[in-house]
Each structure stands twice: as C-alpha cells, then as structure tokens.
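Missing here: one protein chain of the complex. Every other protein chain is in place.
This part shows chain A:
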C-alpha cells in the first residue's frame, strides 16, 4: 500500500510549494512603504521624474526589478534603481510585484 502514502507526500509537497511561491502582498506593502513610496509615491502614480508604476502587471514589475538587481541599465534612473534592487530576494521581488500590481491601477 505504498501508493496512497506517496500521493499524500506528493500532495503535501505540492501544497507547500504553492504556498512558498504565493506572493505575500502584506510583505510587499511593507517593503513598498519603506523603500519605494518616497520616490514613486504612496499611490505609485509617480512623482517628479520618477515614473508611475500604476497599471503595471506583476510580470513586468518582476522583470524590471530582476534586471536592476542584475545591474542592468534600463532607463535614466538606473543609477538610483540598481542599488535599491541589489539586495532584494526572489521573494521580495515577487511580493513587491504582487502588491503593486494588485493595489495600484
């Protein structure tokens, strides 16, 4: 009777993985408030020469943050974004992207 046990193990692993991959918007909100809002604004609509993030989907936001984290220049404010993204983890990026894309249209 190994099969049911294997299925159960597989199910537990799958649930665990999906939880690990689900973005934590609350953590994203905390990060956004402390690290992003000062330039992109409390509603992510952009301020001064800092661009709006409102309406961007999570994939776009993650992709940009990953590029900045890798030190790639994307646009005129790369010099500001690269150091800001440098220490973000994959989870941080997922959480930020989820929070911004879900809350600012």
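Convention: contacts are C-beta pairs under 8 Å (C-beta built on N, C-alpha and C of every residue); 3 or more make two chains touch, one makes a residue touch a chain; residues count from 1.
Following the convention adopted for this analysis, contacts and distances are computed from a predicted model.
**Q** Any idea which of "L-asparaginase", "4Fe-4S dicluster domain-containing protein", "PQQ-dependent sugar dehydrogenase" or "NADH-quinone oxidoreductase subunit J" UniProt assigns to the chain that's been left out?
**A** "PQQ-dependent sugar dehydrogenase"
**Q** Would you indicate which residue among A:63, A:77 or A:103 is in contact with the undisplayed chain?
**A** Residue touching the absent chain, from the options given: A:77.
**Q** Identify the residues of chain A touching the omitted chain, counting contacts across the whole complex.
**A** Within chain A, the residues that touch the unshown chain are 38, 41-42, 47-49, 75-80, 82-83.
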